[in-house]
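The other protein chains are all here in position, but one chain of the complex has been omitted.
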């Protein structure tokens, strides 16, 4: 069995934003030499998501608007005020709806995604460097 | 290490509906010959979900009603109007709450599910053929 690990670094210049990581993860799959296996992609920082969808700003904007409706920003609700950097509670809720990680099949050495599927990083507390873990196992 | 891949085809005759895929996925596990491993099941089309729950129409109906409350259909919000078939934004939100994929353990050659757990396909934009990926790795 082969295994491969890489941390990707992501900076989103605004507080909220999206970055398509599909090409970088394809490079990881190629570097891993794995032909058949599984690829786990997860954020390592709490206030962001890994999420599979079409990479289209029209739909990304709709997502941010909808998340604001179901988990509105409330400046009085700080989720953490002690030994970590402050995040507001709504940031936790928003990232939870989209999710922390995705698992993708690797088939014949390639990411086995649907035609319109892209691996997206969604940021809810940007302007800082974040990291994303790519872990691949297989043969 | 063994690996196995199959695409299941699903047609839900209404716009919204549920199909229990557990038996088909059990057949994949058997065909794979894998005794100990992991089974990834994911939709390959955006407007649907793979979701583990009890297969009971009373609760499915409650889910569709609740999803309509938190992500109501708005005919003015088309998420994609360009080179892909049109989906309304609410379809994206609904499928995101339930999720795109599940990973299930395989133990002694069988899906390692809880007593009431079934692997369900939830459709939010039906009447068309969709595909679901089953990927198994293990030994």
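For clarity, chains are labelled A and B in written order, and residue numbers in each chain start from 1.
Here is the rule we go by: a residue touches a chain if its C-beta (ideal position, glycine included) is under 8 Å from a C-beta of that chain, and two chains touch if they have at least 3 such contacts.
The shown structure was predicted, so the numbers you read here are calculated from the model rather than taken from an experiment.
Undergrad: Which residue from A:10, A:28 or A:97 sits in contact with the chain not drawn here?
TA: A:97
Undergrad: List every residue of chain B that touches the chain not included in the displayed model.
TA: Touch set of chain B with respect to the missing chain: 1, 36-38, 51-54, 56, 58-59, 62-63, 66, 70, 97-99, 102-105, 107, 112-117, 137-139.
Undergrad: Write the list of chain A residues that the hidden chain touches.
TA: Contact residues on chain A toward the absent chain are 1, 3, 5, 38, 40, 42-46, 70-71, 77, 79-82, 84, 89, 92-93, 96-97, 99-101, 103, 131, 133, 135, 137.
Criterion: only the chains that are shown with their structure count from here on.
Undergrad: If you average the CA atoms of chain A and of chain B, how many Å lie between those two points?
TA: 20
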